[in-house]
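With one protein chain removed, the remaining protein chains of the complex are shown where they sit.
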Amino acid sequence: MSTPSSPTLGIGMVGYAFMGRAHSQAWHNAGSFFDTPLAPRLAAVAGRNEAAAAETARRFGWASVETDWRRMLDRDDIDVIDICTPGDTHAEIAVAALQAGKHVLCEKPLANSVAEAESMVEAANIAQGQGIQSMVGFTYRRVPAIAYARRLVEEGRLGRIRHVRGHYLQDWLTDPASPLTWRLQKERAGSGALGDIGAHIVDLAQFVTGEQLVGVAARTETFVRERPVSGTSSVTSLGGAAAADAAVQLGAVTVDDAAIFLSQLTGGALAVFEATRFATGRKNAIRLEINGTRGSIAFDFEDMNVLHVYDADAPARDAGFTRVLVTEDTHPYVAAWWPPGHGLGYEHSFTHQAVDFLTALADGTPPRPSFADGLQVQRVLSAVEASAERSGSWTSIAGASAEAGVC
Amino acid sequence: MSTPSSPTLGIGMVGYAFMGRAHSQAWHNAGSFFDTPLAPRLAAVAGRNEAAAAETARRFGWASVETDWRRMLDRDDIDVIDICTPGDTHAEIAVAALQAGKHVLCEKPLANSVAEAESMVEAANIAQGQGIQSMVGFTYRRVPAIAYARRLVEEGRLGRIRHVRGHYLQDWLTDPASPLTWRLQKERAGSGALGDIGAHIVDLAQFVTGEQLVGVAARTETFVRERPVSGTSSVTSLGGAAAADAAVQLGAVTVDDAAIFLSQLTGGALAVFEATRFATGRKNAIRLEINGTRGSIAFDFEDMNVLHVYDADAPARDAGFTRVLVTEDTHPYVAAWWPPGHGLGYEHSFTHQAVDFLTALADGTPPRPSFADGLQVQRVLSAVEASAERSGSWTSIAGASAEAGVC
Amino acid sequence: MSTPSSPTLGIGMVGYAFMGRAHSQAWHNAGSFFDTPLAPRLAAVAGRNEAAAAETARRFGWASVETDWRRMLDRDDIDVIDICTPGDTHAEIAVAALQAGKHVLCEKPLANSVAEAESMVEAANIAQGQGIQSMVGFTYRRVPAIAYARRLVEEGRLGRIRHVRGHYLQDWLTDPASPLTWRLQKERAGSGALGDIGAHIVDLAQFVTGEQLVGVAARTETFVRERPVSGTSSVTSLGGAAAADAAVQLGAVTVDDAAIFLSQLTGGALAVFEATRFATGRKNAIRLEINGTRGSIAFDFEDMNVLHVYDADAPARDAGFTRVLVTEDTHPYVAAWWPPGHGLGYEHSFTHQAVDFLTALADGTPPRPSFADGLQVQRVLSAVEASAERSGSWTSIAGASAEAGVC
Partner (left out) sequence: MSTPSSPTLGIGMVGYAFMGRAHSQAWHNAGSFFDTPLAPRLAAVAGRNEAAAAETARRFGWASVETDWRRMLDRDDIDVIDICTPGDTHAEIAVAALQAGKHVLCEKPLANSVAEAESMVEAANIAQGQGIQSMVGFTYRRVPAIAYARRLVEEGRLGRIRHVRGHYLQDWLTDPASPLTWRLQKERAGSGALGDIGAHIVDLAQFVTGEQLVGVAARTETFVRERPVSGTSSVTSLGGAAAADAAVQLGAVTVDDAAIFLSQLTGGALAVFEATRFATGRKNAIRLEINGTRGSIAFDFEDMNVLHVYDADAPARDAGFTRVLVTEDTHPYVAAWWPPGHGLGYEHSFTHQAVDFLTALADGTPPRPSFADGLQVQRVLSAVEASAERSGSWTSIAGASAEAGVC
């Protein structure tokens, strides 16, 4: 938590749906479990639907409600703009906020296009010269098992990386009656599985290995091309429910249902990625396996408190994947929570993100993943789309280097 | 959460260590995620160490601090006494609170002896006549996978129960240098692994099956009989750290390190229980397997979002244990949280407990597990100790009946 | 295999059902994969049902058929009597064979009573003075993962043993229409789950730990007390199929369906055993978990090529159960078979048993597990029955010592 003398920091959050709830909870309890150098104050939540924003304010203790996020930029009691809206609005809000001297935490993907992302990086670079920080919300970096995996790689425990496998498997679109929500519309979401969940595994693969993707050969598919336009969305489900009426109107799905791509990393490793909402039976299977000359790691978010680690230096007789229950106080972030064996859940990573962000602001060090990190992921996504449009031709990714991508 | 017009309910919590943190977080976020008919207000935290209590108050938003829990009984703004202290204090606090007209939520085990537990039940019964409710904190009932298992049994999906296996396996005492904390002292803790963790599996087995244990044959062991008396305790570890100085003083461990017992249930099933702090490599392995004529369930808290379910009605060719990821909105408690595949953690069950307690208070229905349920578990623990003292002789449990034990 | 100059050894097998097939295959292929100092020759198979015995002979290459096992004792071309019949015949055949100067390999349990087993040990001791060897068929010792576990204990990798958990879980009697085969009749089988499968886990626990059980507190149960008397048995199923006719005759099941017992080992460890044919969904789950001060092992025969090993000397951050795929050429028995990752199956342990037996005969060293080892297991089973009859009272096991039980 903040110490008794911690200065406070006013947070203004834009958006109040799935991500808004997760961020609210994080600002709410970061100081309860961690010693943060700055005490977050839940100053305002902004949303066009005033009633819904007010409901979020009441549930999570936001002190005020704004129906126009621009109002928050004028408020002196707000130091941070926390962007939890769909990707088509990120660039406008983030750039304006940075120009108004507000620190920015922006949900992923950073933007819906490389051009937008570049404008955001430009604004971030200028702002940083004035001590204004920015960060993009690849929260899965803060799952303790992932942060532990990153440490193992840093310590050289995997040796030279040979293979990377990243999967993000969901199945909530398997039902053709699942409605046409904003996540299935290119103008709102930018892309489908690729940007929504593929972005995470690209970031994770680069973060844990400390390397970057140099190019891709990709294939995408939209299995169900029309879906019911009516239907309600939900704060706790990804897809919402279709309307029950018989004469349902269909609209075009304009994003990918699944994206698969081959890649190679700056260090020469082969890599395979798969992002899909059609992996029947897989609910939120973020899987990462990395094989190196000295060892391997394997992770699955459906068993998020575990990292499987293989040590190739062990005698063959005794070697095998060790199921490390990542709940010891020597594991990243864990000491603040519960005793060994008492696992964490999905939203804890958002608390870790809030804590890391607050710490970076207090230290004046640029937080990671930066907007530049987010832009680099955007370039990978863009290359995937370009490759898929050209029948999977190999498409290089601009600016890949072995140094970048690691915080 | 509470609705805008929900009446508030003042909570006074006694104790601020491991359980105090878990309860604080629960009162803190119950209304954020659930629609509770009463809005908890964190009125006061009591603790003899004022600084520590104040620190808890600051972190979790308790409005005031008391150094004597008796002061809370006089306060009109406090409606509920939440007891998070070691077992030797439960009876005194709970009885006084009930007599003062406060609802009581009491951590498990209900007490350190059957006699104390009986006095608490007596007080609870009198209080209930005046609309004052009481509940004992067997929170693992509120793990969604466990609540789902209970529903499967209720629906008859397991048929007639033949076998029950309950394990609670930890390993934090394996190191003989682990210090002699209050949990290893009979006068404070009542018993060792038996009461601390064995109580949970007895409750879970009875809760999920809807049956009771009729008798036990038991064996207990204290593997390490002396431990360093100095050492510090910790809010996030069970054992604390031993003092580093060489001339460490040793004291006697006066509780069991491990307890194993055979049993039989009211419906005739055979049952085996094992509670230990010496199961090297098992951190918080609360395991429950139940085999019935129509199916089976298996649970392990180290993978707490999963229930393995076997359906014996399926054709042999297609039968097997189904790994149900208990994160669907049709699973108990889950709809309030996140989309499928986004798992919950240890402390969520405390939130569920708070919600269920608030709901029961609003409805005026006696919450479960009741003090009587806690007493019944205490009788089982007492029978285990009696059997172990008589070389494992079969010891009947007073008052076991097939009807009780189910909420 | 046998080397070109290996002397041959004539085998005479009594019985041809489930165990007869497994033993036939073992004699058949031991020399194909291993370098055995003696070449087994499949001289004769004996069975009262001549057609069935002849069928076995034809399938597996037995050179001749006898309808009376006594005839084999007179044949000079037969050096080994391999007993694969139900337990009620073991003593008579084994004692006669040993007295006739034949080496004996006898299926488990050694006998149906302690008295019979004692007579067999007496005969074995006398025979051994004349260079005639005997062995009891606890084949699961020869599963590579189990033999590897034994080596880890011998190397001290588990330190001092604190807990032993042995389960043998099957479910083939869950259906009350499953017929009343010989395995359910006390006069043939001696006991039910206890002797048939419980014997294995007692032997495994003692073998792997190198310790013995000092006493037991037990409970047994016969859940289904009458079953159809008609019905056919099968060579590949344990239970056979019930007759389809409506007016089925019922007979009494005279053995236990399940047995559970607590124990303590010579070194002080607590132990729990469970043998049952009613664990719905568990098909052949032979499970052994051993927790020691320095590490733990866990095994499940349903995943027989794997041993889970915990090393408590590893830093807490990196510790966990390592899933060792026991298919390396440095694992016991494995080098003779296939490359790493190419698993073995159920019957391979019988081949290993044949190889070990042939090697011991060639070396003139008494093979293990000896008849004395079998007798000791019989004493445990007898103590279990005695305890169960006296409501679970603690029953000591004669002659337990820390030295015995290890081959």
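Here the chain labels run A, B and C in written order, and each chain numbers its own residues starting at 1.
The definition used in the following text is that contacts are C-beta pairs under 8 Å (C-beta built on N, C-alpha and C of every residue); 3 or more make two chains touch, one makes a residue touch a chain.
This is a predicted model, so every value here is computed, not measured.
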Out of A:N49, A:Q99, A:Q249 or A:S393, which is the one that touches the chain we can't see? A:S393
Out of C:E302, C:D363 or C:E389, the sole contact with the unshown chain comes from C:E302
Residue of C:V114, C:V248 or C:A285 in touch with the missing chain, whole complex considered: C:A285
From B:L325, B:L344 or B:I397, the answer for touching the chain not displayed is B:L325
Residues in subunit A touching the chain absent from view: 162-163, 165, 171, 174, 217-219, 221, 223, 258, 260-262, 264, 268, 270, 272, 274, 276, 278-282, 291-296, 310, 312, 319-321, 391-394
What does the interface between subunit B and the hidden chain look like in terms of residue numbers? 148, 309, 315-325, 328, 330-331, 340
On subunit C, where is the contact patch with the chain that was removed from view? 1, 4, 18, 21-22, 24-25, 28-29, 31-33, 58-60, 170, 172, 236-238, 282-285, 301-306, 325, 327, 329, 335-348
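Keep in mind that, in the parts below, only the chains that are shown with their structure count from here on.
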To the nearest 5 degrees, please report the angle of the rotation taking subunit B's Cα atoms onto subunit C. 180
Cα centroid separation between subunit A and subunit B, in whole Å? 35
Considering subunit A alone, which of its residues make contact with at least two other chains? 325, 340
